[in-house]
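Right after this comes subunit A.
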Amino acid sequence: MLDNLGEDKSIYIQISEMIEDEILRDILKEEDRVPSTTELAKFYKINPATAAKGINLLVDKDIIYKKRGIGMFVQKGAKETIRKARRDSFYNSYVKSIISEAKLIGISKEDLKKMIDKDNV
Partner candidate 1 sequence: MSLARRSDKYYVKTGLYTLGYALLLECLLIAELIFFDYGNDLRMDYIARSGISFFFMILILFNAMYSLYAANWTDSIVLSMGARRKDIFRGQILKTTVCLVLGAALALIAIYFTKQFELIGLLITSIIGAFPLTALFYGIGHKIRKWGRVAVMIIAIIGGICGAAVSAGSILRQVFFPAFNLQISFAIYALVCVVAFILLEMWVYKLSSKSMVR
Partner candidate 2 sequence: MATLSGKNIVKKYGKDTVLKNVDIDIETGKIYGLIGRNGAGKTTLLSILTAQNPATEGTVTLDGQPVWENEEALSHICYSREIPQLTLFGPNTLKVKQYLNIAKAFYKNWDQEYADELTKLFNINIKKRINKLSKGMLSAVTIIVAMASKADITILDEPVAGLDVVAREQFYKLVIDEYAATGRTFIISTHIIEEAANLFEKVIMIDDGQLVLEENTEHLLSRAYRVSGEAEAVNSAVDGFKVYNPESLGNHKAVTVLSNEPGAKFGENVQVEPVQLQNLFYAMCVDGRKEA
């Protein structure tokens, strides 16, 4: 998990995205327990209500669910849910800004495509 919170996005969104990232990277697997709002609040030194908002966002997206009296757990199929949602927003989140930066500094579409092809990951 990231140790520090950035200034750009709302805190609760950062919290939910961090947990999503852990799910994507298999650090948090299906049925694993997710940190409680109190644990998150203490770790990041944020208001517990904010941590709760982040957790609730994930519950609404059906990425985690609540086991009464025990805690929050990763939902079955959460990883795929997140991947799909992020694929849908990939263009807006990343591609648009790459294209505009490339335009700003004079990298052509062809050069950009070459760069992508070169990437080995």
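Just so it is clear, contacts are C-beta pairs under 8 Å (C-beta built on N, C-alpha and C of every residue); 3 or more make two chains touch, one makes a residue touch a chain; residues count from 1.
A quick word on the picks: all candidates are chains of the complex that A comes from, given by their letters.
What you are looking at is a predicted structure, and each value in this text was computed from that prediction instead of being measured.
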Chain touching subunit A (counting every copy) in this complex, out of 1 or 2: 2
Subunit A residues within the candidate 2 interface of the complex: 5, 7-8, 10-12, 37-38, 41-42, 44-50
